[in-house]
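Every protein chain but one is kept in place in this view of the complex.
And then chain A:
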Amino acid sequence: MEKFTKLTGIAAPLPLVNVDTDMIIPKQFLKTIKREGLGVNLFDEMRYDQDGNENPDFVLNQPAWREAEILVAGDNFGCGSSREHAPWAIKDFGIRCVIAPSFADIFFNNCFKNGILPIVLPQEQVDILMKDAEKGANARMTVDLENQVITTSDGEEIAFNVDPFRKHCLLEGLDDIGLTLEKAPAIADYESRMAQTRPWI
């Protein structure tokens, strides 16, 4: 997995609540058997019209935010389907960090598996970052995972929390499966106990 340490980049404002994973990547793009190439269809139905032309009003189509690497969004971001295609599309577009007052559980988990940092902050602080993001391309935010702090384009610092294990995995780019396989003896031990106590499993 790609490491996430410190990111300085353009933040795109998406002040919508309940952005669901069908919005992030509609179902017709789930027919791929690969993880790459979904960025062009990120937010497809908001980003393009029926004929595939760009909708000029959508934030990621505007010159200031086409190169966005951070997304600032509303409550309950990533709700709905478990599709990991949602973080795959976000990452493929080039966004490595999503900031919102809350995230849906499965999407939140999926981000960490793909080198994306989702940050939960109180609404008031998200509002500050939303305003900063609205300034556009000359305004760059910095997200420092090691020190757990976001710095706005004005130099204002906002601290954030992150689970220590997940932080460690992101900073080091660690593969979960490799880590778990180191615990193979504990798994084998559990299985032999279960063969006795719950053999019907």
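Everything that follows uses one rule, which is that a residue touches a chain if its C-beta (ideal position, glycine included) is under 8 Å from a C-beta of that chain, and two chains touch if they have at least 3 such contacts; residues count from 1.
Keep in mind that, in the parts below, contacts and distances are computed from a predicted model.
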| item | value |
| --- | --- |
| Name under which UniProt lists the unshown chain, selected from "Cytochrome c biogenesis heme-transporting ATPase CcmA", "Branched-chain amino acid ABC transporter permease", "Copper resistance protein B" or "3-isopropylmalate dehydratase large subunit" | "3-isopropylmalate dehydratase large subunit" |
| Listed residues A:11, A:42 or A:79, member touching the removed chain | A:79 |
| Residues from chain A at the interface with the omitted partner, ascending | 15-18, 20, 22-23, 26-28, 30-35, 45, 50, 74-76, 79-84, 87, 102-106, 109-110, 113-114, 123, 163-165, 176-177, 179-181, 183-184, 186-187, 190-191, 194, 198-201 |
